[in-house]
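Structure record follows, encoded as structure tokens.
Up next, chain A:
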Amino acid sequence: MDTLIEILEDIQPEVDYETCEDLVDAHHLDSLMILSLISEIEDEFDVSIPTVEIIPQNFNSAKNLWALIQRLQEED
Partner candidate 1 sequence: MQYCEPLYFLIFLPIVVLIYHFTPQKKRWIILLIASYLFFISLSRFLIIYLFIATIWIYGLGRVIEKLQMERNEKIKQCERAEKKAIKKLYQAYQRRYLILGVVGLIGLLVILKYSDFIGTNINSLLENVNTSIPIYRFMVPIGISFYTLQGVSYLVDIYREKIQADHHLGRLALYMSYFPQLMEGPICRYEQTAMALFEGKDLTSMNIRFGMQRILYGLIKKIVIADRLNPFIRQVFKDYQQYDGGMMALAMVCYTCQLYMEFSGTIDVVLGSSQIFGVSLPENFKQPFFSKSISDFWARWHITLGTWFKDYIYYPMSLSKPLKKLTKWGRKNIGHYYGPLLSGTIALFCVWFCNGIWHGDAWNYIFFGMYHFILIFSANMLAPMISKFYEITHISKDWFWVKVIRILKTAFLVCVGELFFRAHGLKAGLEMFSKMITDFTFTSFKNLTFLNLGVDSRDFLIVMITCIIIFIVSLCREKQIPICLSIETKPLVIRWTIWYGLIFYLIIFGAYGVGYIPVDPIYAGF
Partner candidate 2 sequence: MCKILKGITFISIFVVLLMITSYILSPKNNDRESGMLQPTAYGILTEDKNTIDTLIIGDSESYSSISPMQLWDEQGYTSYVCGTPSQPLYQSYEFLKTTLKTQKPKIVILEANALYRRLKLNNYVCYQAEQFIPVLKYHNRWKTIEPQDFYEPIEYTWENDMKGFRYQTGTKPSKVYDYMKKKKKEKNISPKNLYFLNKIRKLCEENDIQFVLMSVPSSKNWNHDKHKGVQKYANQYNIEYIDMNLLNDEIGIDWLKDTRDQGDHVNYNGACKVTHYLGNYLKKKNILTNHKNDKNYENWNVSLQKYKTKVHKK
């Protein structure tokens, strides 16, 4: 989880990721940031994020994103 927040802060430092629940809906993360985020996550956690999972719900908070990563790791 800490690694994830580090990655997020690297990409968009202006947000408090512990509390923010609307990263996508409030336009804190734009599509380009999501692209870099995905490639960072895929490198770091050795998962592959399919396009189906790229929905606002999964990216709206660090918590949801972490849940997604764990789910993908388990499935593999």
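The rule is short, and it goes like this: contacts are C-beta pairs under 8 Å (C-beta built on N, C-alpha and C of every residue); 3 or more make two chains touch, one makes a residue touch a chain; residues count from 1.
As a selection rule, all candidates are chains of the complex that A comes from, given by their letters.
Just so you know, these numbers come straight off a predicted model, no measurement behind them.
This complex places one of the candidates 1 or 2 in contact with chain A: number 1. Here chain A touches candidate 1 in the complex through residues 10, 27, 30-32, 35-36, 38-40, 42-43, 49-52, 54, going by the rule given at the top.
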